[in-house]
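Of the protein chains in this complex, all but one are displayed in their positions.
Which chain is which? They are A, B and C, in the order written, and residues in each are numbered from 1.
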């Protein structure tokens, strides 16, 4: 057991942290947000230069061979800066599908494009009725001459409005809530029959609703097993949850720093409010939540590439539970300790509050993951 | 709506409060506890003199016609003094069964004896396997020549070891968890075939396990409908829960007073510990719990004699949930604020802590009553 | 002691309920059911409907338009409004400055202002908080300097709710800079059309525009618009803040929200089961209902004792209403977030939705859930934060 980052990891961390510190101030972010797609093309190009966009892909495929630890380093820094770019959508989600399910030809065609910043992807895993159940898929893909025809709706597709292509789950067999019969298909943004309705999300990012009305794709659009994609989808979702946990830790860290700064400077009753014991202990409770979350994000990162899907699921769900609860607790205290000013768009803290509240709702909230963990008999089991 | 006590109620409260204040000091209680039966015969006689033992019975039956409000006044005072005598067992539980189910002859024979302090009863409603389910009855009563023969086990019979007679639930028909087929039978303490194993409880009171091995009772031992007693049992249990809620409020009130006194006198770091803001706010949280519990005890008292069993159950279960949660919260803070001294038998606070912890386990804990309330669709429903 | 509503009280409740259901314009009700806020026009329209019925200012003295209802009936009225749901009367006039004027104001002030509050002819807002004076309100720095028959006011107020609609603002201003904190403050009524007043909107994290900054630059206020004595304004402010107990707990609002949670949870399927049928969700909800019932009973205890207390002396239990009331409101908003699930994510401001033809993203009730969760953070901050409330209880009631 070794908690020390390697030299490469340290270097990665330093460069991402510096990038965010230098280019993701409050006003920068507001500017990026107003741009097309709701993020910064320039930053995206910088990520490509730094090698972040190819980070988790195998070197043989044109990537840098990073693992969950490297992804977590990036995501934590991005959390600290409330980064807007579609890194999760392109690299972690869609990239994860490619890593685990695409064939060599697909990887050769797509990974270098992603790594170079020329291709942005999204992943349509949810549908209007599915809530957090990844297997709840009504969208259907029928085999037709030369490929597939896909019809259905995909909801809450993160950065689905700006993506060059979207990978969607679609049912090739079985009924709506069957675990078998689900395939993955790459749909180009300009495919006839695809309608995208983009919108901002509560936390200032973007998502889209997709309607696929008899969209035709070629045989090469199928990624992996046409009826057996669910294990890959679940694996990628778990990896993404681990990444979100790291992002949340970055947010929490910054929220604590901002709040501590406020406590040390805001004057009321002739003294800084941080001199009041009750507020001091609240700040301690926030700190405890941060450190417990940091521990669980590390744990999720360590287990996210575990080959045993149940062990992986337990660890990742446990981490998401911790993160979701800490998001409530830290968010509540951070706003409360700021008072009214924390409720305004003019202060940074509220933006973090909104982001961490929404992080809880991505890929399963506390209730969902607690139920999943409980169904797997929890973390403490009989000793061998 | 009128929260003012009547003159009679005020008088009752004054006299019970005074009795407890004068005769239930810490050392008095310890002395009573060491006596036979684990309580004070002298106090029992005083309760009789004051009219407390006949309080809830109809005047026609030899009582004083009090209702849930009067019972609550007594129980709150008893809570304040951590009173040991079998008032709940004799007057509220067994007395309640007599009030609601006994025939005129039975009442005429028993109520005046109870009121005079010459007869103490207990109620065996639980069995080793039944947890909090009042309908879970394995004990069987068979009709025999001249009466009934009863066999089975009764557990956790409050003050069952010192009672002159015990009313037990026994099954005259049906299977273990059927709601129908349950009757009530009065069994004298000296009945052949009855074995009682008495023991102290965690909170310093007494209870007993009973074994009934072919106990024969006459036809007059049957109280009410031989197969339809469950509604009466549930009603009496609800009345008893309301009474326990009032007792808990008495305990909480005293716990808050004791803790406040400690905060104002205990010196550390050159000042009274009550000057620390964190401890002040903890004391406020205790106060809030107390007042919310007081409100719910009033509500339970108001609803305990409601004729609609569902409305009654909702209110009583809601109150027990509040009381149980407040018991945890107030108990935790009271001990914590006292520090080590709160953990000792030499200080009053620990005895209250144990009593309120056990109150949660009597007639259904928080989990049980929350589930019962949830099954009844909660308190807020569609408006008429 | 009889804790049930009397037959008279029950009949009154039914009368109010029936009135609200028929008299409230459907459009306003629908907006509130969907979690939206009433517009200025909605408020004016509804207030005048109530005024025509004689119910616009129930708790005021009868001579000024009040009803003479018992505190319990006033409570029933307020709760029925909330559960309809109908807009509550605009607090700044009806609950805040109105009582200050009829208690401490001059006869001229009463004649001039009170009737216009009753019919919402004047929209009032509150000028208490300042950027440097939040929890520590008495440290406020807005100055009023006497100049003949005028005060000249300079300073800045903040968190001024709905100032964008306001005709008048009641302000705490410092008239004696030499006096100790609370001692040099006066209570002024200021016409919002006065030269020198600028209102700047504050956008809040729910995307709404509810609060504002109000800048006062050499604003001339006639001395006749000072309420009561000079430098006694802190007393009037304390009186005003102490009057909140009838409504601060928001029991009716929370009841209405719990009904909404139940209705929506019955439509949501989670893991193949109706959310409302999941044991864990049912129990979580029931636990909040228990807290709310306890709060309601505490509120009723406070009100029942109201008549018996000296004016200005608070029932100890009343201090609980703010703390528990805000906690329960926030808890219900968390439950709603759990009910809506992932479709809380899209940001769709009400105004945009109302103005377009496309259907909303996700269920049509989903768009207000997250903003409402964000917005309700305020209830444990405003009106004296819950920390301030706890310190008040510790000192005033527990003697710590």
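Here, a contact is a pair of C-beta atoms (placed from the backbone, for glycine too) under 8 Å apart; a residue touches a chain by one contact, two chains touch by 3 or more.
Computed from a predicted structure; not experimentally measured.
Chemist: Among the chains you can see, which ones touch the chain that has been omitted?
Modeler: Missing chain, whole complex, touching shown chains: A, B, C.
Chemist: Which one, A:189, A:260 or A:345, makes contact with the chain that was left out?
Modeler: In the complete complex, the chain left out is touched by residue A:260.
Chemist: Specify the residue from the set A:151, A:280 or A:344 that touches the hidden chain.
Modeler: A:280
Chemist: Which is it among B:6, B:202 or B:265 that touches the chain not included here?
Modeler: B:202
Chemist: Residue-wise, where is chain A in contact with the chain that is not depicted?
Modeler: For chain A, the residues touching the absent chain are 1-6, 9, 69, 260, 263-264, 274-275, 277, 280-281, 283-285, 287-288, 291-293, 295-296, 298-299, 301-302, 318, 321-322, 370-371, 373-375, 378-383.
Chemist: Against the chain that's been left off, what residues of chain C make contact? List them.
Modeler: 278-280, 283
Chemist: For chain B, which positions touch the chain that isn't shown here?
Modeler: Residue positions of chain B that touch the missing chain: 126, 128-129, 131-133, 155-156, 177, 197, 199-202, 204, 207, 209, 267-270, 273, 276, 278-279, 328, 332, 335-336, 339-340, 342-346, 350-351, 353-354, 357-358, 361-362, 365, 367-368, 371.
The working rule: only the chains that are shown with their structure count from here on.
Chemist: With chain centres defined as C-alpha means, what is the inter-centre distance between chain A and chain C in Å?
Modeler: Between these chains, centre-to-centre, one finds 39 Å.
Chemist: Nearest whole angstrom, what separates the Cα centre of chain A from the Cα centre of chain B?
Modeler: Distance between chain centres: 54 Å.
Chemist: Among the residues of chain B, pick out those that touch two or more other chains and give their numbers.
Modeler: Answer for chain B, listing residues that touch two or more other chains: 277, 281.
Chemist: On chain C, where are the residues touching two or more other chains?
Modeler: 387, 390
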